[in-house]
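Could you have a look at this structure, given as structure tokens, before my questions?
Every protein chain except one is present and positioned as in the full complex.
When the chains are written out, they are named A, B and C in that same order, and each has its own residue count from 1.
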Amino acid sequence: MSHEEHGHEYVPEIATARDGKQYEVQGWQGDFYGGKLGFWLFMLTEVMMFGAMFLTLTYYFSLHHDDFIEASSEFSVLLGGTNTVVLLISALTMGLGLLKMRAGDVKGAKLMIYATMILALVFLAIKGVEWTEDYHDGVFLGLPALQAGNPDSRPLGEILFFGMYFTMTGLHGFHIILGIGLMLWLLKRINAGKVTPEHHILHFNIALYWDLVHLIWVFVFPYFYMIGAGHGH
Amino acid sequence: MLEGFKSQAATFAADVDQALYINLIFSIILAFSVIGPMLYFAWKYRASNVKKEDIENVVHHTGLEITWTLIPTIMMFVLFYYGYTSMRALRTMPDAKNAITINVEGSKWKWRYEYPANANGFVHKVGGAYTKPTMDGHGNVVKNGTMGKSALYVPVGTNIILDMTAPLGDVIHSFYIPAFRMKEDVVPGRITKQWFNATKVGEYDIECAEYCGTDHSYMFSRLVVMPKDKYEAWFNSNADTPKGNYANSGDAVLQRHGCKSCHSIDTDKVLFGPSLKTRRLTKEQVLDVIKNGQNKLGYAMGAMPSGLATGADAEKIAEYVANGMTGTKPASFATCAGCHGEDGKGQYGTAPSLVTYDVDLLRNVLKHGKKGMMGTMPQFPYVTEKEVSAIAEYLNK
Amino acid sequence: MSKSYLEAGETHCAIGHPKSVFWQWMLTIDHKRIGLMYAAVIFTFFFVAVFVALTMRIELFAPGAQILDGDTFNQAFTLHGVIMIFLFIIPGVPAVFGNIVMPLMIGAKDVSFPRLNWFTFWLYIFGALIALSSLWTGEGFADTGWTFYAPYSLNTNTNVITTLVAAFVLGMASILTGLNFLVTIHRLRAPGMDFFKMPLFVWGIYATAWIQLLATPVVGITLVLAILEKVFGIGIFDPSKGGDPVLFEHLFWIYSHPAVYLMILPAFGIMSEIIPTFSRREVFGYRTIALSSASIAGIGYLVWGHHLFTSGMSDLAKTIFSFLTFFVAIPTGIKFYDWVATMYKGQIHMTTPMLWALGTMVTFVIGGLTGVTIAMIGADIHLQDTYYTVAHFHYAMLGGVVFLLFAGLHYWFPLMFGRMYNEKHAKRAFWFNFIGFNMLWFPMFIAGYLGMPRRYFDYLPEFQIYHQISFFGALVFITGLIYMFTVLISAIKKGEKVGPNHWNATTLEWHLPSAPPPLENHSKVPYVDFRPYEYHHGDPVVKFNYETMQRID
Partner (left out) sequence: MDINTYKAQKSGYYKILGGLLLLTAVTLIQPYMFLENATFGIQLMIGAVKAWLIVMYYMHLKGETLIGWTVGFALALVIFFFAVVMTDVHHFQFKDISYISEQHVSAGEHTQHHEE
């Protein structure tokens, strides 16, 4: 698609005040701050969404306190902790990538994006191991242990806990997968010369997105893995 | 007007009406403070009446602006005050010692009441479903419905506390007595409370005000306020209720528990649940059970194993069973006969009848509920043994 | 003279630039065309829901079942509510006029993210299709009411999941619209136009966009949790599994209360445009109107609990919520008094849009004041879930939002199409609508006060008279609606041609080089150093040379 054909190109416009003073008109193309603001607003919607889920979780925690502690103590702090560190480092690589892009080092930036993607995959792999284990232990959405009213079922509070666990980590995992997709797209745009040190809003926003994904984990992790740590098991 | 609405028959009804009355006056004043000047200006400054030079750009008038912020604000506080005090009147529970506490249960689509034990240790339980009027094809009522078979009996001038709930597995309802201006939701697994003190002997309607499905519109009941001595006499007798005194006939029992709101008894029509006219299983149901087994009814045998018959055999059995065991019995039925008996009528306690509703089957279904191809049948754990047999007998008539 | 945005080829497309006119519309990213497409789709849905409403009114004509049985009636009011709320009124004003006029009013060439705008439109269509698909698949349309209360929605066999998914997708579309408008308003205002030089409609859209952005995700995730609950049975809202149905009510109303202000604020914006224009003078109390929009949006977040007065919530919470609810009425009142004061010493031209606006003043005041009645806790304990509430919200939504939407339609019609409708007929249609509407809904206040619960398909004979008056009101109203749309639709092709500023208005959308406007709006972006409604002796103060957008006054 070429922009020139149908006048899509941004032609800087000037408005003139009555006394002849000139002011630059902001167009929608190439509006870096606009792109950034838009993306922050999008992130606020995520905050509200996870906020509501944490609210639900806290509500049930206060209703089924002991069941929650009990269920939480079954998780492996080791695997969860590793994942926390993996995400932490990936946030760093992502940030460094952006710094490099802004400093003009496109190649270095790409390298950092690759590194981030690998860390994201590691995260998913560990998550996968955990979920598989859960599945083999019979604790998984749809399995009898997580359905009330049959001989194998867990106490109601634990069902809620695990239900929320799979919902929230599932949603978080979905964001990670989405993030990998976004990074692939970003690489494609960099290779096509559409994202450059001068015009890097896409890179900037994806970096923000990645920090958000990390941010969510910062709360998901202690809520599910740590509240029951140190209680038996 | 709704039965008893006008009489403001509870202590706090007047408070609520007073709040509404003050609100009405304020609303009229406020509405006219907007609409009045609007109409006046629209007429006074109509285009044909105003020369361009006379137009004035008044954009600010501190005094006026403060007035129309402050006066409504004060009025708001007044309204809040009355809303609040009438709420306090409605919601401040009297001391349980000076009150009669009655348990209320709302379930699809009936109200049931349970009284404390009387002097003889007898516990009154009243309640059941409302019957719809029967109508001919043109919507004319042929036979009136009944309401009040399920009635809440209370003495006049006494504090009554209602402890309300709904069975787990049911949905939210709302217990509403318009004549008393009171309502509160009835939430499964929770207890919510209301109280009232009726000031006038009489009968008042009770409605369900929270949407609860098919027969939400028919979840009526009746409040009967009696003179104290009459109430005492009723309460201390062991007879059932003056109005809701059900015969223990199967029909009445079905009526009382609201079975008919889901099941049709005299036609084959599938309403919410399957028809209970005998010939109880459809071919699809039988096939499903043969294929997947079933363990929902709590028989001593435990689960019925799956895959006992397959393919054409299964088809034939299904056909045979669904036809109520008529026609030629397929040879493969032998597999079934071991548990369900040669005639398919089941063996007491072991496996259910495939043709009729025997006591055993009913008891199991009512106790455990049933989740099947069509949906979930709720439990009715409080149905007594006597009632179960009555139903079975009735269904097999 | 430049070409109008309606002409073939005069558009930007999301992908490439197809030759076919049809694809030019499907792929268009021009905010005006997208707005028009929204209008077409939204009004189609409006008529579907209206038709469903009519069947409900027929059913309610007399006690007993007339044409619907209980279950069908339950599906009918759910369908009516879901379409009216999620498909019609929530996108309503923002999607149609927010898109068409808001960028024109601030002198922008388009919204900040035109491609996102295009995507949002199709996301909306996608959500609408999912909603409609549930009519024919599975066990039939949901029968939960538009509120989806648990545990009913979890237990019923009807197609609730599809409806929830649809509501979720439509919510996403709404969020993205809000986001787009927020950035547009922050970034693309013409130079010189600070926040207090924006037209009041833009303020309305701005406040609404914040609600769309911050409240919608809450209901979105609630619906997702309900879906997961239905699929996996993990018990999040199911009391028989340790969950809590009242939590659902909280989360639902945390969104759905602010949603009612999401509907009304841009509609109030339309009112604030029409009143000064046809009073030919500056608006009274510009700042208070602007700030009251913001404060209604803000306070609106804090009052959801007034829908839970009888849910078993604690008395303390009831008291707090009731108290806070009253504070919404005050800024709303300020707006109304400002509008009335704007008419003082003006020169009032009783055109069709003005007639609609003044009619709405009457109906919305009734809707709002009855809202105040049910904000009083004691009164609401009696009136909750009765027809009083139903009448309240129809007065607020139909007599407020929809009437103002119609007002806007009549106001911006010459702008959108460059033609005028027949005012004599349009005014007559207004009277049919206005009288029919009041006859339809006023009796319901009385029925509700006397104890007629809502969502009843059959009722006690005592209420028959009210339902019958209401039915005849509905018939008058139908006549009015059909009349109105006939007048407008025939004017699109046959109306008399008019110039760019048919109403002698002051705001920027009326200073375009042509009517209908060209593709990229103003030929040049003006420098804005004037207030939006500057009139002097009944004439706009600010005049432009439409070629250079230089002021010539």
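The rule is simple: contacts are C-beta pairs under 8 Å (C-beta built on N, C-alpha and C of every residue); 3 or more make two chains touch, one makes a residue touch a chain.
What you see is a predicted model; the values in this text were computed from it and never measured.
> For the chain left off this view, which of B:83, B:155, B:189 or B:330 is in contact with it?
From the options B:83, B:155, B:189 or B:330, the contact with the absent chain belongs to B:189.
> Among C:214, C:407, C:426 or C:440, which residue is in touch with the absent chain?
C:214
> Determine which one of A:25, A:139 or A:227 touches the chain that has been left out.
Touches the omitted chain: A:227.
> Taking the full complex into account, find the residue in A:120, A:148 or A:206 that is in contact with the omitted chain.
Of the listed residues, the one touching the omitted chain is A:148.
> Of the residues A:102, A:175 or A:189, I need the one that contacts the missing chain.
A:102
> If the missing chain were put back, which residues of chain A would it touch?
36-37, 40-41, 44, 47-48, 51-52, 55, 58-59, 61-67, 77, 81, 84-85, 88-89, 91-92, 95-96, 99-100, 102-104, 148-159, 208, 211-212, 214-215, 218-219, 221-223, 226-227, 229-231
> What residue numbers in chain C mark contact with the hidden partner chain?
Output for chain C: 186, 214, 218, 240, 242, 244, 246-247, 250, 254, 301-302, 305, 312-314, 316-317, 320.
We take it that only the chains that are shown with their structure count from here on.
> If you tally contacting C-beta pairs, which comes out ahead, A-C or B-C? Let me know.
B-C
> So, what's the distance in Å between the C-alpha centres of chain B and chain A?
46
> Express in whole angstrom the distance between the two chain centres, defined as the mean CA positions of chain B and chain C.
35
> In the complex formed with chain B, which residues of chain C make contact?
So the residues of chain C touching chain B come out as 62, 64-66, 70-71, 74, 143-145, 149, 151-152, 155-157, 239-240, 245-246, 279-286, 288, 310-312, 315, 318-319, 322-323, 326-327, 329-330, 333-334, 336-337, 340-341, 343-350, 358, 361-362, 365-366, 369-370, 372-373, 375-382, 384-386, 449-451, 453-460, 462, 535-539.
> Any idea which chain C residues touch chain A in the complex?
These residues of chain C touch chain A: 12-13, 15-17, 108-114, 175, 179-180, 182-184, 186-188, 190-192, 213-218, 220-222, 224-225, 228-229, 232-236, 240-244, 247, 251, 254, 520, 524-527, 529, 549-551.
> If we count contacts the way the header does, which residues on chain A are in touch with chain C in the complex?
Touching chain C from chain A are residues 1, 5-8, 13, 15-18, 23-28, 31, 33-34, 37-38, 41-42, 44-46, 48-53, 55-56, 59-60, 63-64, 141-142, 146-149, 156-157, 159-160, 162-164, 167.
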